[in-house]
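A single protein chain has been omitted; all remaining protein chains appear in their positions.
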Amino acid sequence: MNDLLFQYLLRLGDDSLILGQRLCEWCGHAPTIEVDLSLSNLALDLIGQATLFLGYAGEVESGGRDADALAFHRDAEDFRNCLLVEQPNGDFARTMARQFLFSSYQLALLDRLCSSADGRIAEIAAKAVKEVRYHADLAADWVVRLGDGTAESRGRMIEGLDDCWRFLDDLFAMDDGERALAAAGIAADKAALRPLVQGRVEQVLRQATLSMPGLPWQVTGGRTGRHSEHLSRLLAEMQVLPRAHPGARW
Amino acid sequence: MNDLLFQYLLRLGDDSLILGQRLCEWCGHAPTIEVDLSLSNLALDLIGQATLFLGYAGEVESGGRDADALAFHRDAEDFRNCLLVEQPNGDFARTMARQFLFSSYQLALLDRLCSSADGRIAEIAAKAVKEVRYHADLAADWVVRLGDGTAESRGRMIEGLDDCWRFLDDLFAMDDGERALAAAGIAADKAALRPLVQGRVEQVLRQATLSMPGLPWQVTGGRTGRHSEHLSRLLAEMQVLPRAHPGARW
Amino acid sequence: PALLAAFEARVANDEFIEPKDWMPEAYRRTLTRQISQHAHSEIVGMLPEGNWLTRAPSLKRKAILLAKIQDEGGHGLYLYCAAETLGTSREQMIEALHAGKAKYSTIFNYPTLNWADIGAIGWLVDGAAIMNQVPLQRTSYGPYARAMVRVCKEESFHQRQGYDLLLEMMKGTPEQRAMVQDAMNRWWWPSLMMFGPPDDNSPNSAQSIRWRIKRETNDELRQKFVDATVPQAELLGITVPDPDLQWNEERGHYDFGAIDWNEFYAVVRGEGPVARERMKARRAAWDEGAWVREAAAAWEARQAARRAAAA
Partner (left out) sequence: PALLAAFEARVANDEFIEPKDWMPEAYRRTLTRQISQHAHSEIVGMLPEGNWLTRAPSLKRKAILLAKIQDEGGHGLYLYCAAETLGTSREQMIEALHAGKAKYSTIFNYPTLNWADIGAIGWLVDGAAIMNQVPLQRTSYGPYARAMVRVCKEESFHQRQGYDLLLEMMKGTPEQRAMVQDAMNRWWWPSLMMFGPPDDNSPNSAQSIRWRIKRETNDELRQKFVDATVPQAELLGITVPDPDLQWNEERGHYDFGAIDWNEFYAVVRGEGPVARERMKARRAAWDEGAWVREAAAAWEARQAARRAAAA
């Protein structure tokens, strides 16, 4: 069970870590100072969540790895984040489309994990769910504003959503291990979450005067370490110092 | 003298390595297939020169480091390339402006090094000078074509040259060590090369119907390891595998 | 009809058809589609390998990979030239690709995820390409056949280099060996799909074979590839990710498991894992390079005018 729990915590922590890292790339380059600050806020929350989940993962593993070791000394194929969060920022519409889908999912997930049978998970989720409620609202606001803004912003938002739509199955993917954890009341049953998330997404898209894209061929594999070409590049940048100076403390 | 020679060989090798690496970034993304192939050609030549110069540097150092160790296991501050070659590609005009200035410089340098008192340097230079003559001609052709092409290409070429013009002093910078090597007939006296290069550059710009930009405040430091913000990012990407897998052979 | 009969007779006689010769419109159309598709594959195929070029782990490997990708660009170039002899310009072909009207090999819609993928592409993808292309050296259209001679020679070289890269990695650390197996796991099935749909679902095959545009069926070539590749995998010391794979003494061939044709058709539809990225990259290169092509053309025109004025 411990290895299943470890894997599950990696999935939770890596999602937050990788999306937080992506949002860091916006820093200093956003369309307005206000947007810059709100993206930093999201990134800070996500890095904080990653620190808690990966820290706990390290404890469960009991192999002497802490959150930093897990964040900075694993190769791409050992990361367990979903494909959606590792996708490049693209323009602001694409970033918000990605954020909207991920935060809507994460909100439903954490909401459920607040009553996890694992006390530590429940505790982290209780803290994080408040943050993520704000993320989901903020991203939804932008989906509406851009979708129902100008012709250009609408086109970009449609394109942004289109870019993300291939990765929905991957977001909700569960393996037998995770199902076992869900049966034990530790993990959430993602299949049960999906209609909830879908309902929320439909509602916001309606408000944005956008229609739900059809589901194209789905790309999956994030949860088992089969990522896109983007993750290894993201990691090369993120991990460069700890890799170049093994053993150094910062 | 050996350490001076080692440092000098790093300067020669790193220039070729870093510019070759930059040109690799174009691969598959150039304006035409023909251009793609010619940029690959340049990159191949430069990587080859780097292999020879750094290989010889490793021998001179006699510390057990070969060309790969020098290329993949040094930090940015240990690189000795000029600032010009590490600048980002920008658009094709900027890439060609950079190439034109560097190849014009490198051609004059290698031409001189063909008669270096150090036999190995003379040998490598004799091979490389033929390649670089082609590079310099190719880049000059593009400077002319873009400078004297359309209004847009002209504007871009002017901007590209402007971007590079801050780095000319750095290109020709010499320290006491290099002056000692030059006095011994091993290195080239870059101060003596400068008017030659300048004459060639002026001639091509005239042909391109462009005027010589004035010399703005010069940024220097490449030869002593004070680089721009770009080099450490370039190296993070280039070195990622050898850094993540120390000791592995490929 | 007399022309057609003469044409068919020449083809049946294994003579080469040349650009100025009369040919049926359907032959011209089919060949143009096939050659341009092949050219597109070479050009799009530069991208998955280019993804690791800046991260090649040694100077030697970087140079080898660079030269290889350059060869692919070269193949693309003379395949476009061969197709142009049939009356369609390179620009038209490229625009058809970018508009999603022309296809390219499904294999290049899969991502390259670790350095061993570079070896796997050489070994498996170029290997499969060679199986497809060797017979085309004797195809009925002269310019295409001659292009294929050069392409096949270089591809064989690439295949050996790819295999060599993997051999070297298999001698390395456990992580390196795991990379090789991981690459095999991801590239095996897509490589089998490179031979196209099964024969009972391959509508154009019969006519193409009659016209010597194709000389063996998809399933025949696929079987050849499996038979040649499995022993090489054993030599490497990696596992073929197919539990149903086994030698069939009676057939004198390997039996292998069912291919996921749903995936294949999705990829053909343009929904492959990285299809969007590949097309975006190609369109961006083309669109962002427009001003360069225009400048070069303007400059050439001005030079020509000057020469004319001077004459």
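All chains are identified by letter, namely A, B and C, in their written order; residue positions are counted from 1 within each chain.
The definition used in the following text is that a residue touches a chain if its C-beta (ideal position, glycine included) is under 8 Å from a C-beta of that chain, and two chains touch if they have at least 3 such contacts.
Predicted model only: the values in this text are computed from it and were never measured.
Here is the thing to keep in mind: the chain we left out touches A, B in the whole complex. Screening A:Cys27, A:Ala117 or A:Met212 for touch with the missing chain picks out A:Cys27. Contact between subunit B and the unshown chain involves residues 75-77, 163, 166, 216-217, 219, 226-229, 232, 236.
Although one chain is not drawn, its touching partners on subunit A can still be listed: residues 17, 21, 24-25, 27-37, 40-41, 43-44, 47-48, 50-51, 54, 67-68, 71-72, 91-92, 144-146, 148-150, 152-153, 156, 237-238, 240-242, 245, 247-250.
Keep in mind that, in the parts below, only the chains that are shown with their structure count from here on.
Rounded to whole angstrom units, the spacing between the C-alpha centres of subunit A and subunit B is 42. Mean C-alpha positions place subunit B and subunit C at a centre distance of 35 Å. The set of subunit C residues touching two or more other chains comprises 55, 175.
Across the assembly, subunit B contributes 237, 240 as residues in contact with two or more other chains.
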